[in-house]
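Missing here: one protein chain of the complex. Every other protein chain is in place.
Labels for the chains are A, B and C, by order of writing; each one numbers its residues from 1.
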């Protein structure tokens, strides 16, 4: 987009790339693109959900027993943390529309802090599992549950939480760019908030996936 | 309603003179000649051309693997390699041809080049993502090639567990490479969908889009929705192979059939990723060369979307004898029949298009004839193998191999070559030698038949696929197949020679077919921003060859 | 070049700007639903426990998608994309489960609810991992029925 130019006018606006007919089109394209990308993310997790569903269907007893082995308190706290971080991300979009760049930055910093909290809690959960041996497949050495399918539960658990954790990290990176821009440049406004909006959409997706993973793993 | 003036006089294209005669607006080929101007370009046309270079290179690699396979199968015993090498060669043939050639071939080359032109846009919606998709593709290809050079893998391109989880060959880098290529496929798909939604020039409503665009749109939907599932699956198998993650591990209660479900959830729609763009290309070509509006335009457009949708729910017909339930076999069997119906609609409408047309039998049309043949027989044998009980003896035999080569190699390569010849003047502003074009088309169509018809019979006789050695009674047909393959290789060599010659010394051409497709209303090769000056008015309908004086007045119903 | 109709429509929809109160309400509802699902989850309802949890999760997910992700204001393609992807997830899972539920029982993983084979072991460590199964005497007689 070498020949991009700034739209005339005193209000700092977004850049219009030369190949788009108008700003509306450009924003529409960006948003549709993001939704398509989120659709691919949903289908990425769909594969894991299918594995989960199949094995839950086959081994309900092992699933119930293993699920009770997880730390429900930590899981609940993590859910609350992630939902709240999603709320602050939504607020960031709200402030961006009003042009309050400082508040956008603050909201994203809160979101990022909660993301870190989420990962720290996850770390302690993992650590405990490595300690007692509720590990995937052949690495499983926990004596407490000797039901067929138990090692599979932890394969699914680790695969899905690890993939989700990876998405938390990616989401954090995305939000960090918006945060820096909000503080440094501060040009988000009612007609220029696509970057904030898309970043926060990604973060909501991370939240959305966890909203499903939480009952699937902790509340069978 | 009368068609616009630009339709009436194809020669008087706005901006055309300015480009060629005065040189104010260099074509995309000459606008910047440095290496950097190519490698860092965001111009969809240059990206398409770069894709073409790489994709053709991988086609050559895959083709060499194919010839090695055919030579090995000349005799019942070992011929030129040992069993391990053979197992790797057929695996790499599959992986290279599917992930590196067939999936990007038509969408990434011709889709990239033509989609914005056909929609009257300056570029695709996300030009930088478009460039990124090329480099992601190359990165994935690099990983895969590195894995191949380190010994390759012997799982077959289907990577079935538990074999792929335990084989000692180099599985991980190749799988990871395929995973990365998936991203490239997703990026292209996203880009095309958004472009189709937001970048259409004024007047282009959904039902005025050329059928190529419909086909690309349907293809992109599949790419976006199916590719993530195989991405996840490839990661799981890589993890299984490297760290024994255990998702499909039989010893832990895992189910290898679940792997197959997830695998075919992608890989069956992936077949349509390969063949739908071919349908799009052929819709363009049959209209241009018979100078006729498409018979049943809406039926062809809807059937593209229909195939894309129903194609997702037919995956179980790859698993009739895998231990899947009888009930599921029935459900998937019925749904597979629907895909067949959609394809049949297309075939009938293509043939119908010729009715009362004005056929010019040039090279792209010759490929259309071959395509029609391969699609009908490839499609019908597809229906036959999806007819549940018939699949029992045919499954995993050479019958299936011949069937999908008829569709994927026959139909898709016919379309690829047809597109290459049809849009060659558009891309490079030059023409090739028509005589050689027809000769090589005849050679290739003959070669395909000679290669794969014996394979249908081999399948009937019961020869399983992926066999290094085979009982002696299968030899005669195998020799016939190998002979056909060499004919085919010869045909490709001729094409490579005369097209390279045409690229350098070819005669100057602008629109040698007098096509009225919207992409032909700008100069050949097009300028960097596709259209110069006032954009040509979009025709009343796509594929419109009606006499402007009478208009649509005499609408004949059939 | 004019604007494609779709884009205009969407821009129009996105003009709406709501107060922050709406987000707070959604947030509170989400937290309440989380507590409800934890509460019902701890009751270990026998059959429909997971189903109930998933229904609550779907409600939460819908709220996030509609209001945090502004899907309630988006029209056309965006909704279609989201809807189709969810539908495909459901169909993928549905067809797969249908297979496990209706399969020849001995073809399911041994030790599972839908198999007549007993698991030899659970495959817990490197040394085990030879999960097979065997038929009970009773089942041997019944297997033809």
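Convention: contacts are C-beta pairs under 8 Å (C-beta built on N, C-alpha and C of every residue); 3 or more make two chains touch, one makes a residue touch a chain.
The definition used in the following text is that contacts and distances are computed from a predicted model.
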**Study point:** Which of "Multiple resistance and pH regulation protein F", "Na+/H+ antiporter subunit G", "cytochrome-c oxidase" or "Urea ABC transporter ATP-binding protein UrtD" matches, in UniProt, the chain that is not displayed
**Key:** "cytochrome-c oxidase"
Revision key, fill the gap. Within the entire complex, the undisplayed chain is in contact with B, C
Check your understanding: Thinking of the whole complex, not just what is shown, which of C:31, C:66, C:97 or C:120 touches the missing chain?
Key -> C:120
Exercise for review: Kindly state which of the options B:32, B:202, B:464 or B:533 is in contact with the chain not pictured.
Suggested key: B:464
**Study point:** Residue, one of B:172, B:305 or B:372, that touches the chain absent here
**Key:** B:372
Exercise for review: Looking beyond the chains shown, say which of B:67, B:81, B:390 or B:446 touches the absent one.
Suggested key: B:390
Study note, to complete from the structure: Residues on subunit C facing the left-out chain by the touch rule are 104, 106-110, 115, 117, 120, 129-135, 140, 144-145
Revision key, fill the gap. Omitted-chain footprint on subunit B covers residues 10, 83-84, 87, 154-156, 160, 162-163, 166-167, 249-251, 256-257, 290-293, 295-297, 299, 320-323, 326, 329-330, 333-334, 337, 340-341, 344-345, 347-349, 351-352, 354-361, 369, 372-373, 376-377, 380-381, 383-384, 386-390, 392-393, 395-397, 457-458, 460-462, 464-471, 477, 514, 545-548, 552, 554-558
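Assume only the chains that are shown with their structure count from here on.
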Check your understanding: Between chain pairs B-C and A-B, which one is joined by a greater number of C-beta pairs in contact?
Key -> A-B
Exercise for review: Could you please state the distance in Å, as a whole number, between where the Cα atoms of subunit A are centred and where those of subunit C are centred?
Suggested key: 17
Check your understanding: What is the distance in Å between the mean C-alpha positions of subunit A and subunit B?
Key -> 35
**Study point:** Junction residues of subunit A - those touching two or more other chains
**Key:** 21, 25, 28-29, 32, 36, 39, 43, 46-47, 50, 54, 58-59, 137-140, 148-149, 151
Exercise for review: Mind pulling the residue numbers of subunit B that touch at least two other chains?
Suggested key: 197-199, 225, 229, 246, 249, 251-255, 258, 261-262
**Study point:** Complex interface listing, subunit C residues touching subunit B
**Key:** 1-2, 4, 6-7, 77, 84-85, 88, 91-92, 95-96, 98-104, 107-112, 119, 122-123, 128-131
**Study point:** subunit C-facing residues of subunit A, complex
**Key:** 21-22, 24-25, 27-29, 31-32, 35-36, 38-39, 42-43, 46-47, 49-50, 53-54, 56-61, 64, 72, 76, 79-80, 83-84, 86-87, 89-91, 93-94, 97-98, 137-142, 146-151, 190, 197, 200-201, 204-205, 207-208, 211-212, 214-216, 218-220
Exercise for review: Spell out the residues on subunit B that touch subunit C in their complex, using ranges where they run on.
Suggested key: 197-202, 225, 229, 246, 249-255, 257-258, 261-262, 265, 312-313, 315-316, 323-328, 331-332, 535
